[in-house]
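Omission of a single protein chain aside, the complex is shown with its protein chains in their original locations.
Here is chain A:
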Amino acid sequence: MPFKFFKFPVLIQEKILKSLDEVDILSLSICSKRAKYAAIHTKTRAKTEISKLWFTLFEDKVYSARNPFRGEKLKPFIKIEENSKKCVEGKSTEWMEKLDNNLTKALQDHLNQLFRPTQPISLLVNINTLFERLPTLTNVKDCGLTGEGVLTAEDLDRFLRMYPNLNSLSIGPEITGDLTDTSEILKVERVNLKNSGEFGLSFLKKFPGKHINLENLNITHLDLLEMIRGWMANEAFQNLESIGIVFHRDFETRIDLLVESLETERFDPAIRPPPVYHLDTKIIDIYSKEISLEYHECYNVVRTSDGKRASINFPWFGVNFLVWN
């Protein structure tokens, strides 16, 4: 014999709802209008804890998690099928039917009603489904693009036109094609490229934003030198706060030659770099970290126009360029 959930006093209904996690609450909320109302009007644990919603579009499922980067198991809450009418027949509700064609704004509205997140949405998208089933969500401020294969610069532009004004962007696949002065990625202030390739190097040279992290980058000491001198002369990177580079493992960057050619500041005990640089790029999938800037391990450079300083250090795998606050 089933429970009669709505026969319980309201306070008990609320207690039961508080014992559900966000995916179960979502499932309950689409059982009926009354169930949705109960879910919305209960101060559920999920509602109090979810300040941010993550949408992960991967293969044929949409996942939800409070934070997928903290090792939390992702829970699929909607499975999108080609023939979804047939597949969701058993659990059909008006709301699910609306998802037949694609994931729509209805999903976001529903989740916003349920959980009332206080922060903008983060979106993780597999590039293989980039445009087939891309949800039209609003208030998306951080995006991560994942997946196998390569991403063309044109597709990236198309995607970024759909989701403009991003706070941060992280891209896993290598980007092919040319970076132009009108490329949309130049409008994003915080960027992480995990497979930088040639596009990454071109992007670094033109980067107008605050934080850039480039992994698997082929970069010569001359490119690095040009970059640093550009900053020192205030000819480039005017807004820059940090650059993080992880060298490509098959490519040797001659740090020794770079250091030899670099016009570093003479050590002055009165002007020391912060012993520990707290780097918080606020890029979608990069956590804040502390970087030790001991004098013997870093080189300081000065921007002549305004006297701003930056430290460069060389961990074994790459380079950090950190502008002092």
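Observations, loosely collected:
The criterion applied here is as follows: a contact is a pair of C-beta atoms (placed from the backbone, for glycine too) under 8 Å apart; a residue touches a chain by one contact, two chains touch by 3 or more; residues count from 1.
The rule is short, and it goes like this: contacts and distances are computed from a predicted model.
Per its UniProt entry, the chain excluded from the display bears the name "Skp1-related protein", taken from "Skp1-related protein", "EIN3-binding F-box protein 1-like", "Cysteine protease" or "DNA replication complex GINS PSF2". Shown as candidates are A:16, A:201 or A:262; the residue that touches the absent chain is A:16. Interface residues of chain A facing the missing partner chain: 1-9, 11-12, 15-16, 18-21, 23-24, 27-28, 30-35, 43-45, 48-49, 90-91, 93-94, 96.
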